[in-house]
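Only one protein chain is missing from this complex, and each of the others stays in its spot.
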Amino acid sequence: MNLLKLLGWEVERLTKPYLILITLLVVTQFAWLGIFLWSETNMYEEIRRAGTPDYTLTFGNYLGGTPFILSIGVAVASMVFFSFWIWYRDFQGRGTFMMRLLLMPQQRMFVFSAKLATMILMILGLFSVQWIALKLQYIAFSSWFDSQMIPMSGSFKQAIGYDGALAIMFPASLFNFFVHQALIALAVLFIFSFVLIERSLWQRTVWAPLLALLMIGGFIVVPMIGFFTIENDLFMEEALAVFTLILVIWFIGVVWIGHRQLTKKLSV
Amino acid sequence: MIEVLGVKKRYRKKQVIEDVSFTAQKGEITCLLGLNGTGKSTILKGIMGLTPFDQGTVLVDGKSIDLNRVAFVPDHSTFPIHFTIEQCEAFMRDFYPTFDPKLFARLVDEFKLFPEDKLSELSKGTLAKVNLALGIAQDPDYLLLDEPFSGIDVFSKEQIVELFSSDIMEDRGVLITTHEIEDIEYLVDKAVMLNRGRIVREFDVEDVRFIHGKSIVDVMREEYGA
Partner (left out) sequence: MKRMWNVAALGAVVIIGLGTFAIDSKASTAEWVLDVKTNENVWENQKIQAFYETEDEVQERFEITQSGSEVTTHLNYVEEALKQRERVNPTMRKFYRQMTDLSFTQSLRTKDAYVGLGQKGNDEIVLFRTEDDDVTTTTFSSDVNGAVEVMEGNWHGIFVQDGRAHLIYRDGYDKQAATKIAVFDEGAAEISLEEISIEDGFISSVVGTSRFYDENRMTIADDNRFLPVRLGTYETITEDGQTYTNETERFGLYAYDMEEKRVVELKGEEDMWDATVYEDQLIALQEDGTEFIVDLKTGEQSTRQVIDGSVGTTSYVGDQLYHIRPTKDGAVIDVYEGGKAISSAVVKATNDEAKALLSNTEYYVQ
């Protein structure tokens, strides 16, 4: 119950910046859609006046536009930033809220879990908003060009499949979706580990973040180098098994680091 | 009783606390004294687990510390400054099962605080009173206070000192650090004096006053050579 309450507090504190981000994302994309529809229609009309236009539009043309790609990039960058910020804002001043969190009469890992759950919820929320927005954008796209009698080709699925970043958002199966979410959670956990290590070292010096980066960097890079060295010799199911083992080690490692730093090493 | 046994703490190359042991009884006010940088705040934070000791143990009534029974009031707010006093109380109610809203309401009344005020709008003295109210309303057996009078106005100081002699503080053990010892000297039961991370004197204040005719400040002058 306390974990849920803590989750509620964490989500409440991030609600405003999160809503701003979502609004920015949605407004940018729909504004770009509007501009795209208007400019493509005009261009097609001009070509039609001059002769017989021989090109068709796909939803992929819209998805390949810079504002769309930029909006996705900003969303990703924001989540990375939030993953750092959700800890660092509590260390602002002379310890401030982190002191209060560490003084609570419950397990310190609740703090860790609540922040992780908040980040995962927020990331899933962004995914969801994007899924819904993309569907609406496709409906607007196809209805508009239908009404203007401008030829289009390609389905929604096809356009998504050809787009590298979006293909990750729409994986082939639900199982793959959970795998991707697990990888995203792992990335968040690496950031959490970095923050907790850094905050446990000699604070307010340049060495703390450097050392923390080296430690986490080593923990990520060493197994990856090992994996890429042997990858060529492995069949797909063997590579999958090895990679799964590495993932398990990483998960256990980052949770252990989080627990150790929070319960024994952190200083505010 | 809070027992601090053989604790040590090092910050980079400096041994900040060197083998410190002392006790603080329930129902008494124990004061940690020393010049700036002698490790008083570090000891309090170490007891609360905020700054882990390199060595040593801390026991409360013979067991490891139970944060439901020991409250810490630092010399600054521990809530985001955009929080209102109401929000601080709501947070404490959510996570401290022993938090007493009625006691908090009484303290808010006595300190003349307004729950809808944001922490960022409060003076230093008022902030100190909010801190104290939140700590006491946890209804702890032991209260650790770090420089509660630091930088606050004389009226706020008087209100806080009055609180120490009221029924609210009855039967609670208080461990306090302060430079303004004159304000509460007559309330303190035991003094522990630190110098360069070590305990140099530990004494019963009343005994020293009656037997030797000395105040705590006199003893401090002797010890620190001021």
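Read from first to last, the chains carry the letters A and B; within each, the first residue is number 1.
Everything that follows uses one rule, which is that a residue touches a chain if its C-beta (ideal position, glycine included) is under 8 Å from a C-beta of that chain, and two chains touch if they have at least 3 such contacts.
Note that the structure is predicted; figures quoted are calculated from it, not measured.
By the touch rule given at the top, the unshown chain touches A in the complete complex. Checked against the hidden chain, the listed residues A:128, A:143 or A:205 yield one contact partner: A:128. From the set A:174, A:206 or A:225, the residue in touch with the chain omitted from the display is A:174, counting the whole complex.
Within the complete assembly, A:7 is the residue of A:7, A:116, A:184 or A:220 that touches the hidden chain. Remark: the residues of chain A touching the chain excluded from display are 4-5, 7-9, 11-12, 15, 121-122, 124-125, 127-132, 135, 153-158, 160-161, 170-177, 179, 232-233, 235-237, 239-240.
Basically, only the chains that are shown with their structure count from here on.
Chain geometry summary: the mean Cα position of chain A and that of chain B are 44 Å apart. Looking at the complex, you find that chain B touches chain A at residues 12, 45, 48-52, 66-68, 72, 74, 76-80, 91, 94-97. Interface residues of chain A, counted against chain B in their complex, comprise 2, 5-6, 9, 13, 89, 93-97, 99-100, 102-106, 202, 264-268.
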